[in-house]
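Yeah, one chain of the complex is gone here, protein chain that is, but the others are all in their spots.
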Amino acid sequence: MDLTPLAVGLAIGLGAIGPGIGIGVAAGQAFNAIGRNPEAEPLIRTNFFIGLGFTEAIAIYALLIAFLIKFIR
Amino acid sequence: MVAILTPLLADASSGISEGLGINTVAFLSQLISFGIVFFLLWRYGFPAIIKILEQRQAVIREGVENAEKAKRDLTEASARAEQLLADARRQAQETIEQAAKNAQQEANRILEDAHARAEQLTQQQVARIQQEANRARNDLSRLVVNLSIDAASKVISRSVDSKDNRRLVEEFVSSSGQAGRQ
Partner (left out) sequence: MFWKLPDIKLAPDVIFHIGAFPVTNTLLGTWMVILILAALFFFGTRRRDLIPSGLQNFMEWIVEFLLGLVENVTGKDEQGKRKAKTFFPLVATLFIFILLANLIDVFPGVDTVGAINTAVLAQMHATNPYGPFLFGNISNAIIPWIRPATTDLNLNFAMSLIVVITSQVVGFSTLGPAEHLSKYFNFRSLFKFNFGGFIEFFVGLLDIISEIARVLSLAFRLFGNIFAGSVVLAVFAFLLPFLADVIFIPFEIFVAFVQALIFSLLTLIFLQLATIGHGPEPESEQEARAEFREKHVAAAH
């Protein structure tokens, strides 16, 4: 029985949980910060995007692993 | 690093690097392509646009400076115009006052002249009138003498033609005339 589809689905599915939570927390905190201190909005936005990039990279690694499992034998 | 990383990836798992499509030729061709992009933009692309931006900045700065200078000039010019106008007004006032003074003087002079002339004329007239009056009085007294002699000769029916009588009458008339005048 070929378990490759299961492995692929689990890799990306489990791998996306962490970044999903992380991006949610980061975005929520960023909006919170903007609400408290609207003048700092440009600075917060820039740093938010940087953090987003780092967080999202984890999901991309999971995606990459999924691709590797699927296409490389 | 390129030299280390590419074989490293290739050796560690030739399957992975092949599956991901990483190979030296493709890597180098992409590297060179990106290098060309970078070089072109760095040398020609960005400087051109930054030059336009700087030119515009210079033009705008110049324009603002010119406008400020014009404003300053305008303020100066209007101040000078104000000054000139005030001067002119003052001069005109002075001239008018001078002219009024002159006119007053002239008028006074003319008036005095007229007075003097009038005085002179009056005196002349008075003198002539007196002269006339004297002559008339003389004529009248002579006429009165003649008349009184005629009347007396008629009354006394004789001629009072002697020199003595005549002198007498004249003296009388003259004295009565003087008494009458007084």
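Read from first to last, the chains carry the letters A and B; within each, the first residue is number 1.
The criterion applied here is as follows: a contact is a pair of C-beta atoms (placed from the backbone, for glycine too) under 8 Å apart; a residue touches a chain by one contact, two chains touch by 3 or more.
From a predicted model like this one, the values you see are computed outputs, not experimental measurements.
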Given B:Arg56, B:Arg72, B:Arg137 or B:Lys154, the one touching the chain that is not displayed: B:Arg56
Sites on chain B contacted by the missing partner chain, in the whole complex: 1-2, 5, 18-23, 25-27, 29-31, 33-34, 36-38, 40-42, 44-46, 48-50, 52-53, 55-56, 59
Hidden partner chain, residues of chain A it touches: 39-40, 42-43, 46, 49-50, 52-54, 56-57, 59-61, 63-64, 67, 70-71
